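Working notes for the structure below.
What you see is the complex with one protein chain gone and the rest in place.
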Amino acid sequence: MLVPILKQGDYLIASIQSELSDADLLKLRDDLVRRVSEFRSRGVIVDVTVLDVMDSFATRTLRSMAHMIMLRGAETVIVGIQPEVAFSMVQLGLRLEGVTTALDLEEGLSLLDHKIKGDNGLG
Amino acid sequence: MADRVCVQINSEIDIVTARQKGRDKAQQLGFSSTELTLIATAISEVVRNIVEYARRGELCVGIVQQGDKRGIVVVAQDSGPGIPDINLAMQDGYSTGKSLGLGLPGAKRLMDEFEIVSEVGKGTKVTMKKWVQKNVR
Partner (left out) sequence: MKKKGTNQPSNEADTALRQELVEHFREKRELLRQQWVEQMTTKGLLAGLTREDIENESITIYDTCIVCLETGEYEGAQTYATRMAERGVLRGMTTEQIIGGILTLRDVYGRSLFEWYQQDMERLLAALDIYEPVANKILSIVALAFVEEREKIVRQQQEAIRELSTPVLQVRDQMLILPIIGVIDTHRARQLTEQLLRTIRTNRAKVVVIDITGVPAVDSKVANHLVQTVDASRLMGATVIVTGISPEIAQTLVTLGVDLSKMNTVGDLQGGIEEADQLLGYRAIRIDPASGSNHQEKKVQ
């Protein structure tokens, strides 16, 4: 399952469309990291609204992705974690430390604007 | 048990199938949407361990009845290398891979009952149960 990556100005937006296999998720990570370098993007948003499970592997992959992107000078925001999924993640013991999160795409974009361009928003 | 569904686990692609099957069965039993997510996540962890450490195995989900309690039972079984020290493996943060080591203890927290039997060289069997909450509609 391919995850479309949209370039919007300084940002890259990846909207996951369906449940992903491990290989799909790894591919998404590598694609995003590569494109951040390629486009010199300053922010990345990964929309996980459709995911109804975030297990230890998914969390670990998203975390390492955020880290690799940070090393390339860009910010990552994970948006759209569902209430049930958030509940399940903390029960499992997963916290996504060091990764910024936002409610949805819109909030994610305003968060990036705020962080990167110093626009008003929640910091 | 007639209403038992099994999924053969041969590669990471089967993880998605396994948790979908588990979710379907749990839905039939009337679990809440939060509980469906908890069950699917626990299944994801134990099946991932099969793929990671034993290469192949089997996941089965069924219905259990105990007195007036009804619930789902999940069994993940493999004939892989087994776990030498189960107490250690059940600790948060213990991993022989370079992982978070949360899979087994986490799955235990997500479910109501959790049992693991393993023998080095023979394989591993994880049995987990969750009961349908009675007073919730």
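A few points about this structure:
The letters A and B name the chains in turn, as written, and every chain counts its residues from 1.
By definition in this document, contacts are C-beta pairs under 8 Å (C-beta built on N, C-alpha and C of every residue); 3 or more make two chains touch, one makes a residue touch a chain.
All values derive from a computational prediction rather than experimental measurement.
Considering A:I5, A:A86 or A:I116, the position touching the chain not shown turns out to be A:A86 (whole complex). Only one residue from A:L6, A:V50 or A:L103 touches the chain missing from this view: A:L103.
For the chain missing from the display, the contacting residue among B:T34, B:S79, B:S99 or B:T127 is B:T34, taking the whole complex into account. Residue positions on chain A in contact with the hidden chain: 79, 81-87, 89-91, 95-96, 101-104, 107-108, 111, 120-123, in rising order.
Heads up, the rule we're going with is that only the chains that are shown with their structure count from here on.
Per-chain Cα centroids separate chain A from chain B by 27 Å. Listed in rising order, the residues of chain B touching chain A in the complex are 12-13, 15-16, 19-20, 23, 33-34, 36-38, 40-41, 44-45, 48, 92, 99-100, 102-103, 105-107, 109-110.
Per the touch definition, chain A reaches chain B in the complex via residues 19-23, 52-57, 59-60, 82-85, 87-89, 91-94.
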